[in-house]
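Here the complex is missing one protein chain, while the rest keep their positions.
Every chain is named by a letter (A, B and C) in the order it is written, and numbering of its residues begins at 1.
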C-alpha cells in the first residue's frame, strides 16, 4: 500500500511510520509512504482522512516505482548529470588494456562529448581461460585517465569482496548483466553511496530488473540507473543480442531511475552500433554507453563491437542531432 | 555461385544461362548471374576469364541478397516511392470497420503525410469467435477511401484462393506474420505483379524472412518489402512483442528490399507506439506502418495499440523531423 | 459461460440453445452447453435451477477445453485408436521419395508396431529451391504402402486448395508447424470429417495451439490431435528445437484431444531421437510420430534426424516397455 498524505498533514507521515515500522517495511518519499503487507482496512479513520490517495495495487519493487516516486531521479556526479531530460554520453574501451591506451581512449571519449569514461578492470568472461582484466592496476590507470580529462569513472564490480576496493577508484559502479541477480553483490553496492549502473540480464524481464534495482534501493542507495544492453532471443546470427528498444519507454513509465542504452553489447558488430545508438537517442533514453578502440582487431576483449575514434565521433554528432531535434518538441 | 561479368563481355551472361538453365536454377540481374548448385570448377577457362568476380559463399535466398543485387530495390506505386532513401508513411485502421469510418481514417492518414492506406478486410484472429473482417465489402470501402485521398491501398491476403480477388482492390499485398511461411500463399502472390509487404513472423530468424521473400522472388515478383513488427520473446507483460530494431540495419545490409517498421503490433499499447516509430525513423527504416483509430476503446480489433488522430499527427511531425535531421548527414 | 444441466432436465439443453443460438455461438456436449458472450445474469431463474454447475471463467477455445468436454476424445481410424490411454506409434519417411522406398519404410514401421504411416508428399521447405515433394504421385505411393501393411496414412496438407485432393488418400491430415495459424487451412480441414493432427508452431503458446484447434472444431471437426514437436528457444546449437516436454501434461489437463510427441523434429540429430521418444512415453503422451530412413545420408529431406530401421526397432522396444511399466500403476 502506498499512501499519499494531504498537504498540511505531513505529521501523519511520522505517525504512520512509527506505528507500522516495527513489524513492516515502511518507506517514505516526500509526501508518500509505502507500507508493505498492510491493507487500507488496517488504517484508522483519521489516518484515512489524512490521505489524498491510497494505492493498493503496488508493485513489489515499490521504491523503484513511479507510484512511490513520481518525479525522475536525477543523478549528479562530479562531471555528469544523469536523468531528468539530460542526455549522458559514456564511452571507453571494453577492458583497460594499459595506462597509455586508456589515456588515449579517454581523449577520444571526451572529444565526442562523453562525460563518463567506462572501462573494465575485472572482466566477467564466459571462459576461465580468456583475459580476466588487469585488476587494481587497471582501476588506477582508468582513474588517472578520467581525472586528466575531467570525466567520471564507470567500471564493473564483480563481487561483494571487491566493492570497497573498487569504490576507491570509481564514480559509478557497474553491475554486469550476468550478475543482475547476484543478490549479495546488489546488497553490497546498495550499502555504499556511489551511483550504480545496473545492466539488465540477458533473460531478465522488466519486473526482474526492477526487483534487482529494489535490492539496491532497499539497502539505502537510490542513485541507480538501468541499462538495456540486449536480451537473448532465438536469433543471434547477425547481432550478438536483441536490443529491446521498447524497454526504454516501458522502464521510464514504471520507474524514476534513468535508463541508458548500450548499443555495443546488443550489436556485437561495429556496423550496427551507430544505428542502435541512434534508436536509443530517438526513443529518449537518458544516455548511451559505448565501447571504443583505436585498434579493434587487436583489442583484448570485444574488438568486433568497438567503434574506432572516427566512427565514434561521427556517431556522437548524429546522436546529438537526434536528441536535439526531439528536445525541440518538448 | 554468383558470377559478375566484366564490362564488354555481357554476351557471356546468355551463354552461361543457356548452358546451365536446363539443369539448374539460373538468375540474372544486370551483369550478375546466380547459378544454383554449380561450382567454379565446372566453368571453362573462357567463362572464368569473363568474370570480374565469382562469389561461392552465397546465401540460399540468393535473389534477395545484396551479393546478387547490390543496389536498393525501389518500389514505385501510383502514389508512393518505397526504398532507396525515401521514407514512406503508411497508416490506417487495423480493420476496415465501415465505409464511413475508413474514409475518416484515410483523411487522417493523408493529413499526417501517409501515402499508403492500410486496413484489414480479412483478419487473421487468434480465436475463431473474434471478428473476422468485412471481406470484399471491406476492400471496396478501403479502395474508395484511398482513391478519394490519392493514396495506395495496403491490405492483407490470407490465402491463395483470395489472391485474385484481393488483387482487384489493392496496390500492395500484405502477408501477415502468421502466414510468413505459408509457402502456397507466397507462391501465389509471387505470380502476380503487385508489390508485397512481407511481415516477419513472430519467431522467424533473419534467414527465415529472407527465404520467405525468396519464395516470392522465385515466382518472378521482385517488388517486396519486409516489415519488422516485433518478435516473441520471454517478456510480453508490458509490450505485445519485442521490436527487434536491430533487424532493420541487419536486413538492409543483407537484402536490397525496403525495410519497414510496424511500431503498433510491437508496442501493443498506444503510449509506446510513438517511441518505437521514432526509433524506426532514427535507425533509417524505409518507412513505418501504423494503426490509427478515432475511438480506440470501441475498435473492432487492436484498439489498445491504435493512435488517435491527434497522437498520429504529433508522431508524424517528430518522425519527419528525425528522418530529416539524419538525411542531412548523408 | 458453460452450463452443466442436471440429470432429468436435458430438455433445457434445447430450450437454451434455441433461445440463444440466433445471436450467439452455442455449443453442446452431452449435458454441457457453452454459450459465448452471455452471462449467468441473463438466465432466468428456471434456467439457473436446471444447472448443476455454471462456469464463467471459460477459455476462448471453449470446445477444445476439458471444462466443456471433460472426458478424453478418442479417435478411431481404420487401424488405430488414438487417445484415452492408448499409445499410438506413427512412423515413416520424412518425404515420400519413391513408391519402392515408402513401401520398404512401411514394412519397418509396421514391424516396430506403428499403426500409422507418415510421409510427406507436399513439403514445406524453408527455401524455394529445396525438394518440394512428389505431390499426388507421392500420395498414391503412400496410400498403397499403408494399405499393403494395414496401416493408416498421415500426411501434410499445405493449403486449402489441396484439401479435397489429399482427402482422397489420407486417413489423418497433418497441419504443419509453420501453418498452425493458417486459419484458412484450419477452416478447410475443419469442414471435413477426417482426423487432423495439428502440430504446434515453433513459437506458439499453449493458448495459441488451443485456439488453433478451436478453428478446426468451430467448423465441426472434433477429431483433433495436437503434436508437440519442439519450440524455438535461444539455443539450437545441439538440438534443432527445444522439446517442450512439459506441454504434454499441460495440454492433457486443458484439453480432451490426444497429445502426440514428435521427437524427430525436436532432436534434429539421430542420437537424441530415442531419448526424447522415451521422455514422451514416460510423460504419458498418447503416441509418438518419428521419421525413419534406411539410408539417412541420402534422404531427400531431414536425413540427420531419421532413425535407421534398427534404431527404430530398438527405440520401439524401449518405448513400449516404459509405457507398459507405467500403465501398471494406473
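Keep in mind that, in the parts below, contacts are C-beta pairs under 8 Å (C-beta built on N, C-alpha and C of every residue); 3 or more make two chains touch, one makes a residue touch a chain.
Worth saying up front: this structure is predicted, and the values here are computed from it rather than measured.
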Among C:21, C:164 or C:321, residue touching the chain not depicted: C:321
Of C:131, C:149 or C:234, the one touching the omitted chain in the full complex: C:234
Contact partner of the left-out chain, one of C:70, C:220 or C:246: C:246
Residues belonging to chain C that touch the chain removed from view: 203, 205-207, 231, 233-235, 237-239, 242-246, 248-250, 253-254, 266-267, 271-272, 275-276, 278-284, 317-318, 321-322, 324-326, 328-329
Residue numbers in chain B that touch the chain omitted from display: 203, 232-234, 236
Contacts of chain A with the absent chain, listed as residue ranges: 25, 36, 60-61, 124-129, 158-161, 178-179, 181-185, 187, 201-203, 208, 211, 214-215, 218, 232
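Everything that follows uses one rule, which is that only the chains that are shown with their structure count from here on.
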Geometric centre: closest chain by C-alpha means: B
Whole-Å separation of chain centres (CA-atom averages), chain A against chain C: 48
Centre distance in Å when chain A and chain B are each reduced to the mean of their C-alpha atoms: 36
Distance from chain C to chain B - Cα centre to Cα centre, in angstrom: 33
Overlap residues in chain B, where contacts from two or more other chains coincide: 203
